[in-house]
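With one protein chain withheld, the remaining protein chains of the complex are depicted in position.
Note that the chains take the letters A, B and C in the order they are written out, and that residue 1 is the start of every chain.
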Amino acid sequence: MIEILEDRKTQVYENRREDSAFAMTCDKGSLAGSVSQRACVFCGSRVVLYPVADALHLVHGPVGCAAYTWDIRGALSSGPELHRMSFSTDLREKEVIYGGEGKLYCALTELIPTYKPRAAFVYATCIVGLIGDDVAAVCRRVAAEQGIPVIPVHSEGFKGTKKDGYAAACNALSQLIGRDDAGAAPEIGINILGDFNVAGETWLIKEYYREMGVEVVSCMTGDGRVDEIRRAHRASLNVVQCSGSMTALAETMKERYGIPYKRVSYFGIEDTASALYEVARHFDDPTVLKKTEHLVRREINRILPEIQGYKAVLQGKKAAIYVGGSFKAFSLVKALRHLGIATALVGSQTGNSKDYEVLRQLCDEGTILVDDTNPLELSRFMKEKQVDLLIGGVKERPIAYKMGIAFCDHNHERKTALAGFEGMLNFSREVHASLKSPVWRFSPTRKS
Amino acid sequence: MIEILEDRKTQVYENRREDSAFAMTCDKGSLAGSVSQRACVFCGSRVVLYPVADALHLVHGPVGCAAYTWDIRGALSSGPELHRMSFSTDLREKEVIYGGEGKLYCALTELIPTYKPRAAFVYATCIVGLIGDDVAAVCRRVAAEQGIPVIPVHSEGFKGTKKDGYAAACNALSQLIGRDDAGAAPEIGINILGDFNVAGETWLIKEYYREMGVEVVSCMTGDGRVDEIRRAHRASLNVVQCSGSMTALAETMKERYGIPYKRVSYFGIEDTASALYEVARHFDDPTVLKKTEHLVRREINRILPEIQGYKAVLQGKKAAIYVGGSFKAFSLVKALRHLGIATALVGSQTGNSKDYEVLRQLCDEGTILVDDTNPLELSRFMKEKQVDLLIGGVKERPIAYKMGIAFCDHNHERKTALAGFEGMLNFSREVHASLKSPVWRFSPTRKS
Amino acid sequence: MLLRHTPEQFVERQALTINPAKTCQPVGAMYAALGIHGCLPHSHGSQGCCAYHRSSLTRHYRDPIMATTSSFTEGASVFGGQANLVEAINNIFTLYNPEVIAVHTTCLSETIGDDLSQIIRKAQAEGKIPPGKTVIHTNTPSFKGSHVTGFANMTQGMVSYLAENTGKRREQVNILPGFVEPSDMAEIKRIATELKIKTILFPDTSGVVNSPLDGKFHMYPRGGATLEEIRSSGDSQFTLALGRTASLAAAKLLDTKCGVPFEVLDLPIGLRATDALIDSLRKIAGVTVPESLEVERGQLVDVISDMQQYLYRKKVSLAGDPDHLLALAQFLSDLDMEILHVVTGTPAGAKFENSLRQFVGESCEIKQGATADLFAFHQLVKREKPDLILGNTYLKYIARDEDIPYVRFGFPIYDRMGHQYFPIVGYRGGLRLLEKILGALMDRQDRDALEESFELVM
Partner (left out) sequence: MLLRHTPEQFVERQALTINPAKTCQPVGAMYAALGIHGCLPHSHGSQGCCAYHRSSLTRHYRDPIMATTSSFTEGASVFGGQANLVEAINNIFTLYNPEVIAVHTTCLSETIGDDLSQIIRKAQAEGKIPPGKTVIHTNTPSFKGSHVTGFANMTQGMVSYLAENTGKRREQVNILPGFVEPSDMAEIKRIATELKIKTILFPDTSGVVNSPLDGKFHMYPRGGATLEEIRSSGDSQFTLALGRTASLAAAKLLDTKCGVPFEVLDLPIGLRATDALIDSLRKIAGVTVPESLEVERGQLVDVISDMQQYLYRKKVSLAGDPDHLLALAQFLSDLDMEILHVVTGTPAGAKFENSLRQFVGESCEIKQGATADLFAFHQLVKREKPDLILGNTYLKYIARDEDIPYVRFGFPIYDRMGHQYFPIVGYRGGLRLLEKILGALMDRQDRDALEESFELVM
């Protein structure tokens, strides 16, 4: 039998309802030598800032960091698509020895006049941290010369975890915010934080708010625009999805501009509904509330019959969830319940101990909780729990398939919007499609 | 060594300049048991009438005859494309026993109101001849009922050779001709006979005549239209290309309407030029003559340099020619000479003894002449004569290739116009491309 | 708009085939005959038939196709074709020296009523058949069945003339591959070899109609089942007949004539049908399935699982031959696709429709036989537009006119290469089909994608 490393034992937990001694270890670096599914600081920053479509994104480092992040994420833009180009200083041995500031300066001054972006983000990678380039200084100089914000992103890969990358991205965004005070601030205006418009999800959510009578001042990280971000401080509420990545920015804005924030999730029926209600209640405006009620009721009525149909077929299936952020995990547990599917295993790359306590409360007796797991653990538990479905990302997908287990991508590579009510419908369809795929009949271990 | 059948010995001839005893046997049925490249009566009729694009072509017989001739020929239409549909009475056992007239009648009365063709051709196939359907009677009845010409084509496959099929087609066309006398007859007007508009060749030729000031009253068999054919007797000259297929019709029209005809070929520089000059001279109109001179001079000047370029590279190569009609063979021998290529073997499916005499005169000492050859003979002679290029049709192509010999399709499946001056250029390019293809380097026997 | 003449509205047709989804028996018989080594197919009819069949097969294979004809004239059609055939046999052996002549009839000689057995006996008696040489025949009236029937009849003719039961059973299994490509026949042999089973596969056109360019013209290329092999099929343990329409007749006759028991299987197109073939082979020969085949199978399953989201509920319409359609429909249903329409010009009977119904559901429109032509197929497709159509080259008109993704499948394919060399049977063949289907669907998705949703990772 496969062993769990001594050091990892406290990162794996089998749920017992009454457990006063629950203390999930998490929020710690992956062990050296593990097949971690986690990424690095740079990854965190790049993912968050990527959807700012009219900014220039220059990766300062060897070519790999730019190459691996070139348009791999379906964060859609309704207009400019500069973000889908891959710009890199492509540092070579010479710069590693003599420094890369010159090359960086040169690259920026070649790029900005050509592409006329509204702002530029310069991502520092591992090596930049080591060779000691003063990226901030170069950025300041170019900003002064070119007259646009040129913002360094301190995303050296080794300087922490993906979460630290989120923080660095938040920091970068905060440097843009507050730069534009023109015009009147909207009465009922929010910022959407942490929605990346994967498969057009932001558009869906924005449409809900529009219908509710709530103006979206900016959606910084989904179909993002520099000018919107510059005005973001004019909103009166920050609505934070994907709490892991964007709470830091919400905190900053609270401190700096006194804007309160709410952590929400748009995944699943309850969470979407309560997200919208929370926002509506925040503004305490009867019209908004009424419109919200109408919207929620209509949407639920619209989607529920189809979902009930799936539930009838899927009842009793068991799922495993392994996603990046724990907030999403909460929603998924609930969404799966709507489909009659119990969660037998749940974990995240970046949950904290509070998150795991929430998860524990949410989950059934016997559900396994894992933090920063690896394929061997994951596959072992999926087998033990006889799981029928895995929800995860690109690296988990083929593991599930090899085991003859259905899969739903809830990460960057999802192809349909999974957020909002419509998203719940899509999610149900995807789960149903994969679970009911005839292909599993041909898996040696799972003839069903 | 491969033998030539006793019966076939007189259909193969090795050219000697002074040979008073030359008497090529030809114009006879293929031997039972030979791998003849020839086809049948139906094939001849179908090929000739096929390009009449606004007529309905109904094949009365088992499905095969219709299936094998469904749009296999690139006879282009500038307008209607009814000819590219495949209509068949699909005779089954029942009709073979009880007769197919009912089905034929039914098919025509279903089709004509639906497609509203300008005329219908009904092809009788082998079996129709045997079961004794009175196709002509059915056609007459339907014609009367539907008010369009419904013309039987007596193309029972076994009733002769492909040539007899041509005759049947000519007969069918002649039933359309003379039906429309409205309007004034053009002063200088011709019919083009026997050009099938493969790869748009008719369009090329028509453009020449337009430029010469000669009106084309009809091109019956290339981009053909029923109404044009009905007026064809208003022309004052028939210009016959592909003499094998259409001379019969020209003869009929000469008899019936006193329209003289000229046999021409549009393949190669000399033949195209002399075709145009002959037509011009026929009308004895100085303007036409002048325009013709101008056209010919301009075109030759335009194409000659490129052709000279190919000649420089191809000089000394040897070709084999095996085509349907012998008139085309004459042109090809000359056209190849323009490219510095000698003809080592030449033959046709349907040449007559006069044709072979012309060929003999045209060809070099030692050239082999064959009538109605088969693959074994063909490959044997190509090998003996160390031929570099074969000009033929679909069934010959892979034989050449297997032997590592270049090929040019001069039959229905040619993809570029080979007629006219432009066609000579295309022909040169095709010959050059195939002869100079690097692929022959990889043939075991022909490393060059 | 090439097929502007196809109205959406159905009109019941009585007497008419428009744009046929079949052709006549002799071409199938000719193709089957090419699957005997050293065989010259002979068409007993007028010249045109032979020319058409040769052209048709040449276009499909891009290889020389050799066959002879009785060159019927008006005389023959009055007095019978006996003289022509006897003369032909004589000429053929003299000139082309094949091992065997495989004669098939045409509508002409059938209607005349030539008795081929008798004529061949006469030729034998007159010494027109040299010692050691063979003449076989089958009847292929063009006004019955279709090209598939012709293939079936010629295969049956091989059994009828050649298979012998010597009384000594051999450790070998007959496989009648059906009207499939040479690449498919080779793949079936490879699978049997992986299973370490000796098989007699006939007809076998691999190496005949996909022969190499070696600088020579070979009247008889290297491939083909040898006469000896086909003879020995009467001594085999068992016969697997792949495809009811194309292979049942011969298998039955092998049973009746030589006592070789048989089983009819679907063509091994796709996962389940290949499983069935391998399972049957395994049981008959008492062998175990080697890892190599399990890996191939697992790879196919793996790819299906990987790509499921691109296949799920995609609607597809099929035209082709019954045996192919049956296996293909099963495969596509296993891929989670929904089959809207199935059309075959070959009359295949209620059994075909019932078998098919398992895979296509009740709402699928199935048409076969008379007036089940590509015109009807086009009308169906117009009425309910699928995401994909599969069928022969003629479907390209429909694909263009209706702007539907299209995968070439079946016979004939006149405008692309590949089918001659890459099998669609077996697990590897399944992968190939899958690649083609996914390619067509994903190319369309890419083409139609809005710029912002044009995806790098699919």
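Remarks
By our rule, a residue touches a chain if its C-beta (ideal position, glycine included) is under 8 Å from a C-beta of that chain, and two chains touch if they have at least 3 such contacts.
A quick note: this is a predicted structure, and the numbers were derived from the prediction, not measured.
All shown chains touched by the missing chain in the whole complex, by label: A, B, C.
Only one of C:A67, C:I92, C:I191 or C:M307 touches the chain withheld from this view, namely C:M307.
Note that of A:C43, A:M212 or A:V431, the residue touching the chain absent from this view is A:C43. From the set C:V78, C:A125 or C:M417, the residue in touch with the chain omitted from the display is C:M417, counting the whole complex. Considering the complete assembly, chain C touches the hidden chain via residues 1-2, 59, 62-63, 207, 210-214, 222, 291, 294-299, 301-303, 305-307, 393-394, 396-397, 400, 414-418, 421-422, 428, 431-432, 434-435, 438-439, 442, 446, 451, 454-458. The set of chain A residues touching the chain not shown comprises 2-5, 7, 29-43, 61-70, 72, 81-82, 84-93, 95-96, 102-104, 106-107, 110-111, 114-115, 125-127, 129-131, 157-161, 375-376, 379, 394-395, 397-399, 401-404, 442-446.
Contact between chain B and the absent chain runs through residues 70-72, 74, 76-78, 81, 199-200, 394, 397-398, 401-402, 404, 413, 415, 430, 433-434, 437-444.
Operating definition for what follows: only the chains that are shown with their structure count from here on.
Taken pairwise by the contact criterion, the protein chains link up end to end in a single open path, with no chain closing the loop. Inter-chain centre distance (chain B to chain C, centres taken as mean C-alpha positions): 33 Å.
Between the CA-based centres of chain A and chain C the separation comes to 53 Å, rounded to the whole angstrom. Rounded to a whole number, the gap between the C-alpha centres of chain A and chain B is 70 angstrom.
Listed for chain C are no residues, as none touches two or more other chains.
The residues of chain A never reach two or more other chains; the list is empty.
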